[in-house]
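One structure is given below, encoded as structure tokens.
Of the protein chains in this complex, all but one are displayed in their positions.
Lettered A and B in written order, each chain numbered from 1.
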Amino acid sequence: MSALSALRNLWRRLPLKARIGAVLMGVFVLAAVIGPEVTPYDPSYQNPSPSLSMQPPSSAYLLGTTQSGQDVLSQLLVGIRLTLELALLVGVIATVLSVLVGVSAAFLGGFWDEFLSLVSNVFLVIPQLPLLILLLGYLPQKGQLATILVLAGLGWPWGARVIRAQTLTIRNRDFIAASRESGEKSWRIILYEIIPNEISLIAASFVNTVLYAIGASVALAFIGLADLNSWSLGTMLYWAQSQQALQLGAWWWFLPPGIAVALIGTALVLLNTGIDELGNPRLRSARGTEKIAGHRVWPTDPTPVLAELVGARSRVGAFLHSFSRDSLLDDTSVGGDLR
Amino acid sequence: MTPVLDIRDLSVVYRGEGGDVRAVQNVNLSLNPGEVVGLAGESGSGKSTLAYGACRLLRPPALITSGSVRYAGRRGGASGAVDILAMDHDQLHKIRWRDISIVFQSAMNALNPVLRVQDQLLDVIHAHLKLPRGEAREKAASLLDLVGIPRQRLRSYPHELSGGMRQRVMIAMALAADPEIVIMDEPTTALDVVVQRDILAQIVELKQTLGFAILFITHDLSLLLELADRIAIMYAGQLLEVGTAEEIKREPAHPYTKGLLNSFPSLRGARRDLAGIPGSPPDLRDPAPGCPFIPRCGYAVPECKEVDMSLARVRGTTGPQHVTACPIVSLSSPESSQEGVLS
Partner (left out) sequence: MPFILRRLAFYVVAAWVALTLNFFIPRAMPGNAVQSIMDKFPNLQPSAYKALEAMLGVGHPGSLLSQYGNYLVDVAHFNFGTDVQSYPASVSSLLAQTIPWTLTLVGTATVIAFFLGTALGILAGWRAGGWLDRALPGLMFLQAIPYFFLALVLLELLALKLHWFPIAQGFNGELVTPGWHWDFIVNAIDHSALPALTIVLTSVAGWMLQMRNVMITTIGEDYVVAAQAKGLSSRRVVVTYAARNAILPQLQGFGLALGYVVSGALVMEIVFSYPGIGLLLLNAVDSNDYPLMQAIFLVITFTVLFANLIVDLVIVFFDPRVRAREAAR
């Protein structure tokens, strides 16, 4: 029960955009889990009949067919699972690596810090895609595993930098010094005191890495550096491009996978802003404009005086305002009972 | 005489998800021309919020929920005082710096890190004084002379100056438009004692020459005893006692003031034990009824919960302006044990 209520608590504290992101992501995760089980056709089945090649969406084929008569919808469902699987695995591995590197660098200091920071920075500044191409290009089989390892191997520096910076600030705080004085072992300090304080940062880093993995894997597949016999969203786009789907007007082939990628990406970005704001309460006020007593107040405006705010709302403003959560604050006793 | 700044019944809240934080509650304070009023209190007592709120400089989620702030300076016009809280953007813009200027707490943070000192001074000069270029530059240089900084520092960046120098630059800037009121927010807190002394002496001298009023905010009551004409003691967003420096020093009326005075040693006189004030300030989100000092007060009695916190003349005092919010304790009350009777 407490886990459920903790989850509900978390949900309540998430800002609107993060909730949208979470719901959207949930839809895709659901699709990934049950999708491949409910595909109407076998995605690889090539239908030899020419009349079924490159057909627009119909009742039989909800998203149309490819050049070789394959069902786009089935491919899409399988593709979502493959792409998400890959991205999540990369996310986990790379995040673990970045936590290891980031915390170690901050904790060990001195030479190790310099060295690890240098390595991170070098891999950050070298452009990713060309390096990925170089690595994958030489592998005879460009399977899922290879892609996962390569992406994870290049995806940790960003998170490592951020985590290192945060660990440095925490490390210098008094409660850590207190733990050290009391003789607590370093690894215990790291595990029980430092990492719990960085949970939201690690979560945000994870989401970022997943985002990167999706983008990179789709781009790599698009240029042909993936297992072209599997159906990921990227390979779908590769085949669509190489079979001239665009020029032949077969929008149903390349639009669905592309939009799926864009939506997953948007969901992750939205989730990330939510996690950021949760973990760093100061960011909440960094929302640009604030709604004070129902009115939009710019940070550079003079401090508003309540009397001048009440009654100045336009009709449209009032209507839009009724959708925002802040209106709850208005109507409760908090707003009225100021004496 | 009419006060140059008259704050009446001012309340400021910070509106948040968990409810309103009542940073300032129904405060009355006035500032007379050429006077130095000290505003003393611990961190979080609301003193900065009071001062910035009165100038409408607080950022969201701050909200002013009651009161008026009447400014009756020479630019207030023949009609008398104008209410800052009722001003619109343009009117506010006119009184900023020209009439009321501020010396901020941390000069390192209050100075633009990418502009030279000269450019920042010129910004202020051009904004308020219509001077041709050559004269403007001369004015900037003379402002530095005023606070005792060598002229070649005009070309420096803020990070190239020492803490004391930065603070002096802030003071010079605050005086550029010849204001009537200067609000000083803990101007010497971040500096060491020697520099502090220097700067305070400078401030006093400038005040005597130029004749502006000062609202001096600090947590250091001992400083105010030397510097201020009148002192207001603030706690948990409310004023507890107001009086002249002499009155506060010789006959503190409020238990909190007594506690504050006992908290620091005096260089002269007999040695005595230092006593702090045990406990910590209350949560301003959900204020308890009555006096906010009850949990830490050595004199607390059940009636304290019904006190309405209005400032009334201290019983048995000679000064007409000496007021306190505590009707329970009088000047002749015995010393308390400093332990909370009501916890």
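What we mean here is this: a contact is a pair of C-beta atoms (placed from the backbone, for glycine too) under 8 Å apart; a residue touches a chain by one contact, two chains touch by 3 or more.
Everything quoted here is computed from the prediction, not taken from an experiment.
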item: Shown chains that the omitted chain touches within the full complex; value: A, B
item: Hidden-chain contact residue, picked from the options A:Ser53, A:Ser68 or A:Thr266; value: A:Thr266
item: Candidates A:Trp11, A:Tyr192 or A:Trp298 - the one touching the absent chain; value: A:Trp298
item: Touching residues on chain B - with respect to the absent chain; value: 55, 57, 59, 93-94, 96-98, 101-102, 104, 106, 109-115, 123-124, 127-128, 157, 159-160, 173
item: Hidden partner chain, residues of chain A it touches; value: 17, 20, 118, 121-122, 124-131, 133-135, 137-140, 211, 215, 218-219, 222-225, 237, 241, 246-247, 249, 251, 254-255, 258, 261-266, 268-270, 285-289, 296, 298-300
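One rule holds for everything that comes next: only the chains that are shown with their structure count from here on.
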item: Whole-Å gap separating chain A and chain B, where each centre is the average of the chain's CA atoms; value: 48
item: Interfacial residue positions of chain A with respect to chain B in the complex; value: 285, 290, 292-293, 297, 299, 301-306, 308, 329, 334, 338
item: Contact footprint of chain A on chain B as seen in their complex; value: 11-13, 15, 19-20, 22, 52-53, 56-66, 85-87, 89, 92
